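One protein chain is absent from this view; the other protein chains keep their places.
All chains are identified by letter, namely A, B and C, in their written order; residue positions are counted from 1 within each chain.
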């Protein structure tokens, strides 16, 4: 029996890049949190402390800021591709790169009806996400771009039922035909294409906006018999609207709002007053995909 | 020398009240986090464990939900007054009540250009706040209503200088005539009036919206020589716009964005790429008030 | 009616100072989070942006690190005094200084029964705190040192009752003679003395350890009829043990552990299985003091 080094990677996490692009008095801003992870031929540093192959995480940080400087404003997916390609192009012993990006959105402050040219406010807790995975293969570099969003909190006060479920010895839940449904959407989707030429033509911003709009409106309009059914409807609709997307993964916590029992206070609460609970919470997760979607688990096992 | 009980209070904190008001298919929602603290004649429970005067915090929780049920949708300030008055009216040995409220705002999801009647999304990280303090005095009950907001993150990419400051042996900072200014606004303001009749006539929502708009636009439009000057301008403008307000307290962290030194990477960074720093951060706090503002420190020492 | 500048202060918050003191191979470490706030003659920067009186927060940061370098390992209270005195001594227009310190404790890692000379592990979530307030008066500088701790989570599985409380129309709570009592202790205490000579002779570490030990053992051994009674017993005992202390303030959230109703699962739960709840929670706060304790609210209104 021998002890060996298994899968390994390293990098610089959470580089907070703020990029300003000036068009005279009017400024564009890009606010990103960028994490880089490299894998490849890094056995020596693990086994003997020989660092000759190690590109320091400090250098990775410099690279993130320097390439942001060179390239200016970009969609997060495109900037992730720039970074991943840089590391693979410059360092043959790096075999795979993962770049994770979070984009924080800002709105212009409106003064006298006019959006201000260089003053902004954060517009919400919603975070746009992108992950770029690039990996050398025998036939070249395979690139996977996964776009997404997280912390999109939504709620509907009716149009949600839950009944007809399985019962066992520990079931005490009452059926309901009218409950509050609330969740905090985390969604990720990836393209069918994994070649650079196709990926470079994607309009990432339009795709994101279409996905966001579809998820929101489907949540609102779908009459729900279970959170699973709502999840599937959201994913199915997103795939219908976005033909370039192969699969979408949704993770939906069920943020319970319980009607408060006011009978002890001499009041009958007809679904008017609720307590928003913290823990525990339901958690529903699923991938909705085309039947011919390429497998991406080789590049990202738990995407 | 004797050991005695000094100032004391108790209550139920962070009651997460979600109130739905139905107008047919169209629903209004009110999402609050309500904390209650009572003070008065509570020496016995401290000294001997005699609880005869103790209104359990569980009962306070029930009261919050039951009164929300009875009163329906209200501005947070008004609901705080309802709660404070309830405890003082029903329990003569309670001498003072503090109700702290946080209001989470939601927007209707827009489907086909129409706001949905009962589906919503959280619209940001900004939290509206209200604190009601009611206290028995020899001449009746004095009420103080403090409105506010927190977690309003704003940023401007120019229009901010910092120069001409004091220097000592530990000064290394370079002067600047063009920097990013970013902060996360926490603001509180209170009325001149402390009598129930006047307070009950205040349009709290309009006051809040006017304050929010004034703080945002003043931040955007003011050419800043220091964050202190910006703070004062914001407060002064708010007092000008809101004649019923006696004072406003602003707490502004200076969320530093440092231009990244890329000279070691062979690049000259002309204020284009910044790193958003976490800690440490500057912190600027001040009260801006009318010269005849009533003192409220008796009711809220550190308001 | 004129708009004026009211109370104001500014400074650098959350300077994360890590100080190593080397005795050959054996190293001592001091891990602090230091925040400085200055007040004084700062009207000009607010009103006109004239910064001639403004000691930049960046300089304050440098000062914290430079004085840590000069003075080496110290108790947090003593380092706070060093900083406060520095700012008052060097800058006549600074009238008051507040230094808030958090100290993170580390234990040496034990190898083969021996504490390691320079390897450490964080030993808990408990944080030691200190606040130094120094203020010019007509007769010199008045100094207030408030020591404390926070995030000390404790729990007892019996020895806690709650019964005989006040009832009103909203009371539904059942009385109990045996419940879990859990809280997260936040405590602050201050000395009777406010003169430099006396303060400089205090053994801050011994005082802290005595206070911590007293709070823990009193919580454990006291048979509780209410959390208020437990709080008072803890404070009274601390004052008895620490003769130099004038007052102690305790803030105790009641971290509810509710016995789970398993009757619907065919089981009778005799106080064996509980759910640890998040929100809402009770919150009990009080000052226990000597009857001749000096008032400190002038220096710290909400201490």
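Following the convention adopted for this analysis, a residue touches a chain if its C-beta (ideal position, glycine included) is under 8 Å from a C-beta of that chain, and two chains touch if they have at least 3 such contacts.
The structure displayed is predicted, hence computed values, not measured ones.
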Full-complex contact with the absent chain, from C:46, C:100, C:142 or C:156: C:156
Chain not shown: contacting residue from C:173, C:216 or C:241: C:216
Absent-chain interface as seen on subunit B, which is shown: 169-170, 172, 264-266, 278-279
Absent-chain interface as seen on subunit A, which is shown: 1-16, 35, 37, 42, 45-59, 61-63, 66, 90-91, 161-168, 170-173, 224-226, 228-229, 231-232, 235-236, 239-240, 247, 253-254, 279-293, 297, 301-302
Chain not shown, touching residues in subunit C: 15-22, 27, 29, 31, 62, 65-66, 68-70, 72, 106, 109-112, 116, 118-125, 152-159, 180, 216-217, 219-221, 257, 260, 262, 264-265, 267, 269, 271-278
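Please note the rule applied: only the chains that are shown with their structure count from here on.
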Between subunit A and subunit C, centroid-to-centroid distance (C-alpha), Å: 39
Whole-Å gap separating subunit B and subunit C, where each centre is the average of the chain's CA atoms: 23
Subunit A residues counted as touching two or more neighbouring chains: 264-265, 278
